[in-house]
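Could you have a look at this structure, given as structure tokens, before my questions?
With one protein chain held back, the other chains of the complex are shown just where they sit.
Note that the chains take the letters A and B in the order they are written out, and that residue 1 is the start of every chain.
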Amino acid sequence: MKGEKMASMSRLQAESQVENRIGGPPKVEAQGFSFFYGKTQALKSLDLTVPENSLLTIMGPTGSGKTTFLKALNRLNDRVPGISHSGSLLLGGKDVYDRDVDVATLRRRVGMVFALPVPLPMSIYENVAFGPRKRGVSSKKRLDEIVEEALVSAALWDEVKDRLDSSAHNLSGGQQQRLSLARVLAVDPEVILLDEPTSGLDPISTLKIEELLRVLSERYTVILVTHNPVQAARVQGEVAFFYMGELIEKGPAASMFVRPKDKRTEDYITGKFG
Amino acid sequence: MAPSSGTDGAYGPGALKRPKRSPGRFGMALVQGCAVLTVAVLVFIIGYVMVKGARVMTPGFLLGSPEKMGREGGIFPSIVGTVSLTLASVIIAAPLGIGTAVFLTEYTQEGLFSRIVRFGTESLAGIPSIIFGLFGFLFFVIRLGMGWSILSGSLTLAAMMLPTIVRTSEEALRSVPDVYKETAYALGASRWQTVASVVLPTAMPGIVTGVILAMGRAVGETAAVIFTAGSSLRLPKSIFDPVRTLPVHFYILAREGISIENAYGTAAVLLSAVLLVDFAAYYILHRISKKRPVARR
Partner (left out) sequence: MNRKEKFAEVVLTVVGLTSVAVLALIIFFIFREGAPFFAEVGLGSFIGGTKWSPGKGQFGVLPMIAGSFFVTLGALVIGVPLGLGCALYLSEFAPKRTAAILKPLIEILAGIPSVVFGFIGLTVIVPLIRDRLGGPGFSVLASALVLGIMILPTMVSISYDALRAVPQVYREGMLAVGANRWQAVTSVVLPAARSGILAAGILSMGRAVGETMAVIMVAGNATIIPGSVLDPVRTLTSNIALEMGYAAGLHRQALFATGVVLFVIIGALNIVARSFVRNRVR
């Protein structure tokens, strides 16, 4: 009871803070959230708020807990044996770890794109239709609409509209990554997580994806993970710096890269480590 | 740094030359000889059977019925018997074996239960075929009253194939990159949906290869079949009829000295079938998975 009250109070506080800065209601909130793999603590009492329809870039060196945070949010980490957590992690005000949360539904609300492009072993069309089909959409007409819409949003439609039935393996790396994005968009998520989505791509494809993310953040809450401070600066929006499982600081890219508050942030963005 | 300068100083530039009689020369020649000998044996066996049997392998022999216990005539009923027995056993064993592999890789974590399942399959793999034959005879032929029949034989063979299919399927399933599964799960797919639409298709070349290899062993199996499928020379009409498979027919011809000629012919047919199956398996693994390199590590 008491904990709940405190949680809602701090939510109010957080909301008012965000309100001041950006204006959207909070979509994702971590409150004293810790995450463990067995005895290894990967996230240390994290407090973090992401407003609706905004773009947050999480940057930090390898092993700082970025992926863990994303996979906690869509509970992909449930597959790892021996995990545990404490604190709360809210999506639209509801803790994703609540007992009554349906994991499949949660994952449709929180889409995720991985570091390497993952074309599923099927056609381009079927890749995009995968999510909707598993949700139970079976009308061909409806699927056609969803697929087209998603591919358009991912800026891939023009390149593939004539070969929707060919294998997704025939696409280039950049196209495959945009296909991954289209696949996520097709399930109509509220939040889109991207875990170093450009690490395997050439600079041109990288810029394309970054541009796309800025556009998408007008309609979706986008969380981009990168270990590259340059990318964080380029994408703009809010930036959070993770280091050894802790959130060191968070703020608009413009100010953080000009005047980092913490020494560790400064060291990281000036390339002293990571 | 230190050792190399020391070597140069002590031995001079000539020390870098390869010594004329390096101590490993003989050993290396020996192991190479082993490989050559083994391949020579293989080539000899295949060549010997094929050369001696080729003359007998006429359309009349393949499509004709045996006469006088197989001294004359063809081997058509045995071909039909072998094909139906093998197919039936694959139809029984493949779903069970692949299902077991899916269970082990996707539905359970390493623990007591998976150890028991693993113990079962590994033990089964070590049991001699004659024991399977005895068991099939006692259980399927006698106890369940199936008599000597394709059904009894294929159930026995299926039990024998099971470990091979489990092992190869498990290997193929484990080589599916985890990020494929994560992708499907992240799209809200359930476990079974992920397995059915992503994991199994990706692992399919490896799985099919394993099934085909197991099939190849089943084609040539004798000891387990002779006590369960019988040795009737008549053309089977249903799975409840007994059959005499090619290896059994061949064994009877050769051992009872009925016709060495026809024995060679039968052996050549049998060996061709087995080699064909092996090549098919090899082709699938190396061609299909090369086009779609996802399932390989």
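One rule holds in what follows: contacts are C-beta pairs under 8 Å (C-beta built on N, C-alpha and C of every residue); 3 or more make two chains touch, one makes a residue touch a chain.
It should be emphasised that the depicted structure is a prediction, and the values quoted were computed from it without experimental measurement.
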The omitted chain touches B
The listed residue (B:V56, B:A88 or B:V102) that touches the chain absent from the view is B:V102
In the full complex, chain B touches the hidden chain through residues 3, 7, 22-25, 27-28, 30-35, 37-39, 41-42, 45-46, 48-49, 95-96, 99-100, 102-104, 107-108, 116-117, 119-124, 126-135, 137-139, 143, 159, 162-163, 166, 190-192, 195, 213, 216-217, 219-223, 226-227, 247, 250-251, 254-255, 260, 263, 267, 270-271, 274-275, 277-278, 282
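Basically, only the chains that are shown with their structure count from here on.
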Per the touch rule, the chain B residues reaching chain A in their complex are 109, 179-190, 193, 197-198, 201-202, 292, 294
Chain A contacts chain B in the complex at 74, 76, 79, 81, 104-105, 107-108, 111-112, 114, 116, 118, 120-122, 130-131, 134-135, 167, 169, 180, 183-184, 187
